[in-house]
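Data first, discussion second: the structure below is written as C-alpha cells.
One protein chain is absent from this view; the other protein chains keep their places.
And then chain A:
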C-alpha cells in the first residue's frame, strides 16, 4: 500500500542558497532570480529534482544562488552538460541559464543542436547585448555600429536575433519577456517550465553598468506600450497605449496599421502559438523596433514533438524488449570460440 505524502509547501526563500548574490546593484539579473524563486514553488516539484546548469558570464552565476542542484560549467557548454544529465536522469527538471555571448557566440553550436533534439530543458537566455563579465565588449546581439571597448569605431557584424535562431532550429517552445515586467516574466518562466521539450525563453535584461538602457524603448513607461506587443494565443495582434494599432499581413510581410478608418480587428493577424508550421513565429521574431515595429513579448510558439531524453531511454527499453537485459558471458562467448585444454 502506498501512502501519498503531500509535498511540503515551499516558499521562494526555500530556493535561496546561502551564497551572497554578487551581481552589480541594479542589474536586471536580480529580477529574473526573484521571479524564478517565486515560480519554482508553484511547480509542485521537490527541490532535489531541480537542477540549474549554466556556462560562463554574469547570468551564469545563477546556479550558485539557487538552493537546488546545479553546475556552473564552462563557456557556452551548458546545453551539452544538461544534455548528458537529462538523458541519464529524465526524471529531473533541468534549467539552462545562459546569455547572449555564452549561448549565441561560443556556445551557438550546442544551443542549436540541443533545440533541434528537443531535449526537455528550460533554456533562459539573458540578453543584455553586451559582454558584462569581461567588462564591456560587444556581443552577438549588439546592434550594428555599437561602440564598445572592442569596437571603438562601431560594430560591423550583423547581430543575431535569439528567437529567430531558436525558431530556425525548430524549437517547440519559444518565448520572450523583459526583466522589469515581472508579472509577465514569471508567467513566461512558468510556461517554459510546463513545456515538455526544449523551452527557449529570451529575457531582455539590462546591464546597467556596461550597456545601460539597451532596452530602454521596451521598458520605459512612456514608450513600452507603443514599442512592445503582448502576444496572446488566438487573439489579434493589437498594441499601443490606446490599443488602437495592430499588425496586418500584407502579402507575406507584416505591416503596422491603425484600427478604425475601415480597418477592423478581424483584418489583423491572429496569433496562433500552436501552429505546426514555424513561419508565423519566425515572422514575429523578425519584427524589430528599429524597423518601426513593436517587438512581441509572450509565447511565440508552443507545440508538441518527441523529446530526445525520452527517446534515448525508450531505445534502451525497446532493446530490452528485443534482447532481454543481456548477459555479458553470452556476449563474450558468441561467435567463433575455441577451447584450449
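The working rule: a residue touches a chain if its C-beta (ideal position, glycine included) is under 8 Å from a C-beta of that chain, and two chains touch if they have at least 3 such contacts; residues count from 1.
FYI, contacts and distances are computed from a predicted model.
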Missing chain, UniProt name, options "Cytochrome c553", "2-oxoglutarate oxidoreductase subunit KorA", "Amino acid ABC transporter ATP-binding protein" or "Phosphate transport system permease protein": which is it?
"2-oxoglutarate oxidoreductase subunit KorA"
Have a look at A:46, A:145 or A:213 and name the one touching the chain we're not showing.
A:46
Check each of A:42, A:109 or A:279 against the chain that is not shown and name the one that touches it.
A:109
Could you please point out the chain A residues that touch the chain left off the display?
8, 17-19, 46-49, 51-53, 56, 63-64, 66-74, 77, 80-89, 91-92, 109-110, 112-113, 312-313, 315-316, 318-320, 322-326, 328-329, 331-333, 335-341
